[in-house]
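Only a single protein chain was left out; the remaining protein chains are all shown in position.
What follows is chain A.
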Amino acid sequence: MSVPSPNPGLSLHSKRWNGLRHILEREGPFCKDDFTASPDNLDFLQTKSEVLIIGAGGLGCELLKDLALMGFGNLHVIDMDTIELSNLNRQFLFRRTDIGSSKAECAARFINGRVPTCRVTPHFKKIQDFDDSFYQQFHLIVCGLDSIVARRWINGMLLSMLRYEDDGTIDVSSIVPMIDGGTEGFKGNARVILPGFTACIECTLDLFPPQVNYPLCTIANTPRLPEHCVEYVKLIQWDKENPFNVPLDGDDPQHIGWIYERAVERANEFNIAGITYRLVQGVIKHIIPAVASTNAVIAAACAMEVFKLATSCYDSMSNYLNFNDLDGIYTYTYEPEKSENCLACSNKPQLLPIEDPNTTTLDDVIKSLCDSPRFQLKSPALTTVMKDGKQRTLYMSTVKSIEEATRKNLTQSLGELGLQDGQQLTVTDPTSPSAMTLQLKYQANEVEMN
């Protein structure tokens, strides 16, 4: 990739940063209480702050450009995808010769070549490939994602990194703020999530628009739209005929081609017009046309929030911005509340002291959860995630087949079950509207494990 020669004026002490200096080296009426005007602020931005950008697509390219030109000196970017031809209209860090290469790596190379004050470290990986030790190194995380699963995952990760003081309050040094941008055509949103303090992704899960799903009977019997025909081939014909003996892959042109041909046949049968290859691709991969200007607006709003949090120069947006420029321009910012019953962020681990894990059985634990005035549960179901990451059901009385399979665990000691000091148990019970997390705290120092 060829990158134009870097601007020599773009060094740390150049006049280029005078605008930032005005903000960061002078007190103002709107500064946050903990803000102190000082050249250190710019220095922090350029040399000490570590910001992670998740996604190097439409929003990611904008974010990288915005943050690099805003003076951030250390950026990391994660993206598991490679560059496709259809990205090039808006993902401006990529060129035609980059098609097929890693988005994260190309984007990093471009910014590194162009903005000498910024060092971008690429990660050609999935977010799930890293654990908390990776995410802990960042002051801030900005997301430009196109998937709800990924948002929920990183949200859960940041919540699990929270540490608590002895009095149960959150240790503020364990908070990694998450700034999340999202766009869909001419609509977008930007939000600031302070894990444990403000509404998280799970608190507001029902704000995400549901996927468009057509009734199965319409698809099967009374199709009216070209989309119905495509869905029919995808849902019914693919499994029945299994043309390539593999599951459907939306990125395989052969698969899309096959679906296109079958969908045209079906459309002709019902006198439906309008099936095109692009439409088929769109329906199968749930493509919503991306608009470059929406990405630019949302990324700018996110970059602004990163800057404010990183420097304390102004209060963060509180906390959810909607943007729509389909018809004129509409924006609205409001504050969704943190949900009291949120399964993810209102589920602070509660310590459960265990005298001796080698004599305390699972049944003892369950009895104490029912009898103790602190919990007063009725029929708790307990699961945990073992050290190797495997989900395990310890006991559940309400479902017959699970009760039978897990009954033998009741008489075993926690040590025998392989439960370790500090391990978290997820407890659900009819008395509580949400799941509860208990953290085992062994009083005896040594636990024998075989």
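Assume a residue touches a chain if its C-beta (ideal position, glycine included) is under 8 Å from a C-beta of that chain, and two chains touch if they have at least 3 such contacts; residues count from 1.
One rule holds for everything that comes next: contacts and distances are computed from a predicted model.
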item	value
Chain not present in the shown complex, as UniProt names it (candidates "rRNA-processing protein EBP2", "GTPase Ypt5", "E2 NEDD8-conjugating enzyme" or "Nuclear cap-binding protein subunit 2")	"E2 NEDD8-conjugating enzyme"
Residue touching the undisplayed chain, where the options are A:I141, A:L352 or A:M396	A:M396
Touching the absent chain when the full complex is considered, from A:D34, A:D166, A:D327 or A:E340	A:D34
Among A:I83, A:L145, A:L309 or A:L369, the residue in touch with the chain that has been omitted	A:L309
Touching residues (missing chain, whole complex) on chain A	32-34, 40, 44, 48-50, 132-133, 136-137, 139-140, 148-149, 152-153, 155-156, 159-164, 171-175, 194, 197, 202, 205-206, 208, 210-211, 213-218, 220-221, 235-236, 239-240, 309-310, 312, 315-316, 318, 343-344, 347, 349, 379, 381, 383-387, 389-393, 396, 398-402, 405-406, 422-424, 426, 428-430, 434-435, 437, 439
